[in-house]
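Note sheet for the following structure.
Only a single protein chain was left out; the remaining protein chains are all shown in position.
== chain A ==
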Amino acid sequence: MSFLRALRRVHPLIRANFSNSRVTSRWISSTPDLHNPEAAAAAVPEPEFRPRTPVGGARIEIQNPDDSVEVFVDGYPVKLPKGMTVMQACELAGVDIPRFCYHSRLSIAGNCRMCLVEVEKSPKPVASCAMPVAPGMKIKTDTPIAKKAREGVMEFLLMNHPLDCPICDQGGECDLQDQSMVFGSDRGRFTEMKRSVVDKNLGPLVKTVMTRCIQCTRCVRFASEVAGVQDLGMLGRGSGEEIGTYVEKLMTSELSGNVIDICPVGALTSKPFAFKARNWELKGTESIDVTDAVGSNIRIDSRGPEVMRILPRLNEDINEEWISDKTRFCYDGLKRQRLNDPMIRDHDGKFKPVTWRDALAIVAEVAHGVNPDEIVGIAGQLSDAESMIALKDFLNRMGSNNVMCEGNGLNPQADIRSSFLLNSNIAGLENADLFLIVGSQPRVEAPLVNARIQKTVRATQAKVAYIGPPANFNYDHEHIGTGPQTLLDIAEGRHPFCSAILSAKKPAIIVGAGLFGRKDKDAIVAAVETISKLGGVTRPGWNGLNYLLLNAAQASALDLGLVSSPDVIRSAKFVYLMGADDANLDDLPKDAFVLYQGHHGDRGVYRANVIFPSSAFSEKEGTYENTEGCAQWTIPAVPTVGDSRDDWKIVRALSEVAGVRLPYDSLMAVRARLSRVAPNLLNVDARERSTISEELRPEFKQKLSMAPFGAAVENFYMTDSITRSSKIMAQCSSTLLKK
């Protein structure tokens, strides 16, 4: 009885919690409760329309109430701004409308007709994706007319569809399959021959089975609107219609893999993933991409210990719902060239596997045998913040402060965060109306930042000026110079571009991190800052002076203060390469001892004396800060290979063997340490506004050299140890980059 009383006490509370959802009607109450007059009185008669959950978390902001209209979806009233479509109204009302051609990020085509709904007083069903709402519209989505329309459309779509789901890679995640289950008929009436279409060769990434195509034109719109390459088109007409390039042509876009996701059927599928797995066998892990500094949100699909594919995850502020081909297809690099065991180089130059105990002991001994300032630590471009702080702490305890991160160049500026971040944020670039790109080729350095610029240029005709070597852009741009001379001309007001920047409302400057390696970096930055002052690029409410970083570790390395200059390598005797494959070791004395800690037998191991195997980004929990200064976490998707360990754990173990024990034993403890050095790294998914304070900038004594800017990324498909080990990326570079 006491239980019942307790139940009665919590009951109203639970009701309140659930009153918004359908659970209300499912509430089962015990009989004594019904006889309770109090409860009976408290029971409110159900409102006629319970608030509904919009599809996919859709929400709208009505800015001007005068400009909004009210429509009724199956009798349920929805208010939304004028100009929105019937489909959007339905989504707000929680009714999911079947669709094929409509995609929220592409223009509306209205050619699949799957989204037909009935609208009162309209003589025939209307395509809801293309029909704007009108005041008082009465939309009906579950009437016999709507159902029949969908069934009819479905029958037509399936008429020429091969129905080869059992051998189709899209099976299980196919819109056509799902929607035909729900809306289709259980048999067709089509007895003629089905049409067949020649498959097209779109390159090593996208497999085509064009007979499956339903002519939704999503891929065509994606290619021209988002990827910015006008390669795909709809050729022919009627039943002969087909998607293609007409002339033999590969799809040369760094975003081409996204057509695999947007194709609602199995016409465009992933070539490397073909026949490898069914999607229901895969385990999805929500993680972060580390192949560039953008930090795209990804889902790593794995089966057992193997990464099977990588898909994008929605993040409006970073990658929207696209990822670059490098992100998507680098995963086979995680299986090749991996370092399994700790190894020591023999007298005859061969590596021989040893136990962790021996390896650590040898390294600790060597480290103690050199002068503290002859110890140098270099973090690689895939390092997470945890391992970098561990490396720094370890070296500091050994008495050295020579820690750096590759790619940050000479004399890195780490005190002012705004001097190395993309200050206007990736999404913020959409507000800019003028871009000055200095020494950066965003298309290969950060394809998704480039996609934003492309989107902005497409939407607002924003002007783009570019200073740097001849480069490939997929939007209109003006190549105004190749080197610092042009910068000087603009800074001194001699260049025609000055008037453009002065008249711009929200100008944005993007400086490539490739320039960080130049000797005259400070002078270049000073010139850029002069331009920025001149053009009002930074002003209250708008900071358009951006630095576009190249790799995933750079931002957090600067935040953590891994800022020594690469010159220290000249006198180094002990070099700790933590995944650093691109560090320039030419100046390293011959007798220096090199410890390479990393996951791939890549460039770094050529010079190594001892190898520590560590885990890759797909196997560890790590914090990465992207080029906007937004920290994000990777989540382990698969187990590590062989005897490898997380980077920070190795450093921690080594510190103990070397007698300078680091005070953290768990990830939480490392993160606590991180929070003391750079608290923003624990503020996941947040962007902290950096202050603009040029006065704090230290004096510099460099002269601007007149050497033209170079390209920072030579081969988009191979930039780090993972992508260099990937066969797919190798194929891409050989087929797509050939001139």
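What we mean here is this: contacts are C-beta pairs under 8 Å (C-beta built on N, C-alpha and C of every residue); 3 or more make two chains touch, one makes a residue touch a chain; residues count from 1.
What we mean here is this: contacts and distances are computed from a predicted model.
The listed options are "GTP-binding protein", "NEDD8-activating enzyme E1 catalytic subunit", "Signal recognition particle receptor subunit beta" or "NADH dehydrogenase [ubiquinone] flavoprotein 2, mitochondrial", and the UniProt record of the chain not shown names that protein "NADH dehydrogenase [ubiquinone] flavoprotein 2, mitochondrial". In the complete complex, the residue from A:71, A:213, A:232 or A:610 that touches the missing chain is A:232.
By the touch rule set out above, chain A reaches the unshown chain at residues 191, 198, 200, 224, 230-237, 240-242, 244-248.
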